[in-house]
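A protein chain is absent from this complex, but the other protein chains hold their places.
Presenting subunit A:
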Amino acid sequence: MSEPLLELVQVGFMYPGKTVPVLSGLNFRLEASERIGLYGPNGSGKTTLLHVIMGLLPPQAGAVRHKGRVMTTERDFREVRRSIGMLLQNADDQIIYPTVLDDVAFGPLNRGLSRGAARELAEQTLAMLGLAGFGDRLAHRLSGGEKKLVSLAGVLAMEPEALLLDEPTGGLDPDTRNRLVDILAHLAKPMIVISHDWDFLAQVTDTYYSIQSGQLIRNPDFILHRHVHGHPMGDHEHHHH
């Protein structure tokens, strides 16, 4: 069997000054084409987990394995960041250039693409997200929803093999939210999506986890059915307790 894209082995993490670890003895494998919804209360360690995966926070115990190799140094994690794209909660943190095209081309240029190729890829990615012609728009004049989509374009322009999305629907209006659902549902990539929006999770992911006492716990899918009423699959046969 081939190595999974991502594997966490007995990962432990505790923030300085705290007495309870956020993650402890956490094991996880991301299989190809797996779409994982991660939910749970604030402070349960969801974002921490993504940051550990991407090498932004070094785990105090255990190992992050990428394609079978243990990642430890910053140089190792550059490889991870090249293969896994992560969308931050706040788009303003992610859009670093005043103009949209420069920002979307940032990742491709970091990957070593030529200016022409980076520009073309940036334009293609924008067009794919329905943002054709946004290249010269100024970042601070974009609406919240546009900012979110532009920051997603910046991540997708890296052409990642997998995606980590940290609360992608936060503060989005229903239209932009639906556009996002549409975009993500059509991306044939494994992904981990953090969200409190269960409808959204039901539309873009198919496996559900939460973090309990520092461990990733897979939740049976019926939990979604028990709580969600206005969900998009409501016309399918299902049970309420």
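Keep in mind that, in the parts below, contacts are C-beta pairs under 8 Å (C-beta built on N, C-alpha and C of every residue); 3 or more make two chains touch, one makes a residue touch a chain; residues count from 1.
Throughout what follows, contacts and distances are computed from a predicted model.
Note on the omitted subunit: UniProt lists it as "Cobalt ECF transporter T component CbiQ", one of the names in "Cobalt ECF transporter T component CbiQ", "DNA-directed DNA polymerase", "NAD(P)/FAD-dependent oxidoreductase" or "FAD/FMN-containing dehydrogenase". Within the set A:139, A:162, A:192 or A:216, the residue that contacts the chain not displayed is A:139.
Considering A:119, A:148 or A:177, the position touching the chain not shown turns out to be A:119 (whole complex). When the missing chain is restored to the complex, the residue among A:99, A:124 or A:207 that touches it is A:99. The hidden chain makes contact, of the residues A:88, A:126 or A:216, with A:88. Not every partner is drawn; the one left out touches subunit A at residues 51, 54-56, 78, 81-82, 85-86, 88, 90, 92-99, 101-102, 105-107, 109-111, 115, 118-119, 122, 138-140, 154-155, 158.
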